[in-house]
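Note that one protein chain is taken out, while the other chains of the complex remain in position.
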Amino acid sequence: MIEVIRHDIVIVGGGAAGLRAAIAAVEADPDVRVAMVSKVYPMRSHTVSAEGGAAAVARDDDSLEMHGFDTVKGSDFLGDQDVIQYFVEEAPKELTLLEHWGCPWSRNEDGSVATRAFGGMSTKRTWYAADKVGFHMLHTLFQHSMRFDRIIRYDEQFVTRLIVDGGAVRGVAALDVREGVVRLILGRAVILATGGAGKIFPFTTNGAIKTGDGMALAYREGVALKDMEFVQYHPTGLPGTGILITEATRGEGGHVINSEGERFLVTRDYGVGTKAELGPRDMISRAIVQEIEAGRGLSGPYGDHVHLDLRHLGEEKINARLPMVRELAKIYAGVDPVHQPIPIRPVVHYMMGGVDTDIEGATTIPGLYAAGEVACVSLNGANRLGSNSLTECLVFGARAARHAVGYAKGSDDGNEAACRSLGEEESARIAALRGKKKGGEKLARIRHDLNATMESGCGVYREQASMDDTARTVAQLKGRFADVALEDESAVFNTELTAALELSNMLDVAETLAVSAAHRHESRGAHTRKDHTSRDDQNFLYHTLCNFDPTGPRLSKKAVALGKWEPEERKY
Amino acid sequence: MARAAHPDAMKPKTPGRTRTAPPMAPGEFPFAGRYRAYTLFDWTGIIYLLLGFVALRVVWALGDGESAWLAVQGQLENPLYLAFHLLSLVSVIFVGVRFFRLFPKAQPARIGPLKPPPQLVIHVALYAAWIGVAGGLALVLAGGIF
Partner (left out) sequence: MSEKKTFRITRFDPDQDEAPRTQTYEIPVDPDWKVLDALNFIKDEIDGSLSHRWSCRMAVCGSCGMMVDGKPTLTCKKPLSEYGSEISVEPLANFPIVRDLVVELDGFMEKFESVKPWIIRAKERAVEEGTHRQSPAELEEFKQFSMCINCMLCYSACPVVANEPEFLGPAAIALGHRYNMDSRDEGAHERNEVFRGEGTVFSCSYANECSEVCPKHVDPAAAVNQAKINAVLDWATGFVVTRGKE
């Protein structure tokens, strides 16, 4: 008999969006009890690695209008303008709340919160905490959430399936990683806050846990994944490890130079105009790739790269504003940025696409919500501006939670017997997968092949043939995954089993990405093609929807919510 | 890892639902690496305990009259006592230096409106006070003053 735990709201994922949602839910209603279910302890969530900052209008020379337009333009006019409008209004309130909760924002001399310049932003509006903003925000949120005994944490519980019955979501089935037992955690609303899926690529800033779990969970229940083709390459990651070197290095004045010592973003026309190193990420990543292809890159043990030069900033400024960058460069690249340039190359960082939601964070399944990187609300359209996503987690984590609380009041618990039956099915599936002896494939090999095909077909520059090939390869890999053999039969803390579940999620997400990318015959934002080099608003100004179908992913279109800003040429 | 830690070390109040293996103490504890100095530091407590007994003995003799006092003074010239006192001096210096290293960083950044002086100042002041008091006492005992 499967154990059933019941709360009002179930939140999957304990990062910035999940924690903010939990806090908003308990604040919205004094009776609401929230289950926060995460496959890792919340302080391990990948929010922790964000470095640069979080954007919100703070200065007198700034306005909501400016922040809104920067975001719309940055999104290459694919972002929904009603979403963006709401976002820029709420952003300052959310970051202020975080300050009240103890976040150690860096300060100006007069005690007000300091802001720095960031890519694609017309003025300084990125609030920062040295160069560890994600770490500080996550720990602030986590520690603040501990005040509420109505937030009940379920740590190291891996959600393997959404329980959908009677036309609505009723909760989740979760594998207790320590015990090896599957339980039902039921609630009238479920909020997915599980982050992105960078690990489908070989070079990524993302940590091990970013495997697209929430996206796959929703996709399998018939929810569309939207705009999956838009993958952000962060221009400055370390070669080899892919470790993030924050955009703040450029915000503080760092230069990107090629093998000839040339600041090519200034001297050559890559569309970033006078913004130079502070252009939007998609343009800078493309510029770096083109420089390397033109033979002006540097080669190293981990492939070709260019340089990020911080030497002219001076030791004092680097230690004050970029201390973690200095440490990362020393430990993981063997260079001291005070004296040497840092080797960098574009690496996968963020997924603009995700679970299709409306502005409330609601999906097409009643009771199911999504917020943060897992969702595509769509704030970021075809390209995200740096420092918008941390604020996004707060704004839409809170909004989804408030809406979920309202929804939960009006809904019912559904048919528990039906839920139990689904749960038992899931429990049997997991038990059969654990230590599965029959099979000829190795988990690591499938993962490696997935990474390789995503890199070749869905990189910075794409072509029809290679995207189609990747889509086919991923479909094949799914077949190979069905034939995987596993070694670990233990019930207790079986990380091979969780790795297998993660790989299966990654395969589903990768397939939607490749199929969506192959069909978009234009270049927009981060989706850049060699065979369709310009943006085509006539034919492609819409969001791509990708739905699960047994015969293969099925695509459809969703209109972009335009507003006061008409699409124009995106030049900086 | 050599030895077991306390069986309840880091044990949660709500027990987990799988059997755990007992916690082990760090491998270098107590006699290897930096732990050696720490263990010796803790063990100097025994020396202070014994010093306490010696002090009691001497003070007791004071109460018993001049001849008893002179007898104890004579006993203290025994080479064993001298060795013990030398050991005590070494251990006090050891503990003092170790404690003085910690003392500056143990000052809170602020108590009310008051801030501590710079760490170097604290360091120098501690040693100055120590040498001053110890030197003064030595002078008194040697009959140099009073």
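Chains: A and B, in written order; residue numbering restarts at 1 for each.
Simple rule for what comes next: a contact is a pair of C-beta atoms (placed from the backbone, for glycine too) under 8 Å apart; a residue touches a chain by one contact, two chains touch by 3 or more.
Note that the coordinates shown come from a computational prediction; the quantities given were computed from them, not determined experimentally.
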item	value
Residue of A:N319, A:Q476 or A:T495 touching the missing chain in the full complex	A:T495
Residue of A:F69, A:W101 or A:Y461 in touch with the missing chain, whole complex considered	A:W101
Contact partner of the left-out chain, one of B:P22, B:G52, B:G65 or B:G132	B:P22
Touching residues (missing chain, whole complex) on chain B	1, 5-6, 8-14, 16, 18-30, 32-35, 38, 41-42, 98-99, 102, 105-111
Contact set of chain A toward the excluded chain (per top definition)	40-41, 43-46, 48-49, 93, 96-97, 99-102, 104-113, 132, 135-136, 139, 143-144, 146-147, 155, 178, 207-209, 240-241, 243-244, 301, 324, 327-328, 331-332, 443-444, 486-496
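Heads up, the rule we're going with is that only the chains that are shown with their structure count from here on.
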item	value
Whole-Å separation of chain centres (CA-atom averages), chain A against chain B	55
Chain A to chain B touching residues, read off their complex	176, 178-179, 492-493
Touch list for chain B against partner chain A, complex	16-18
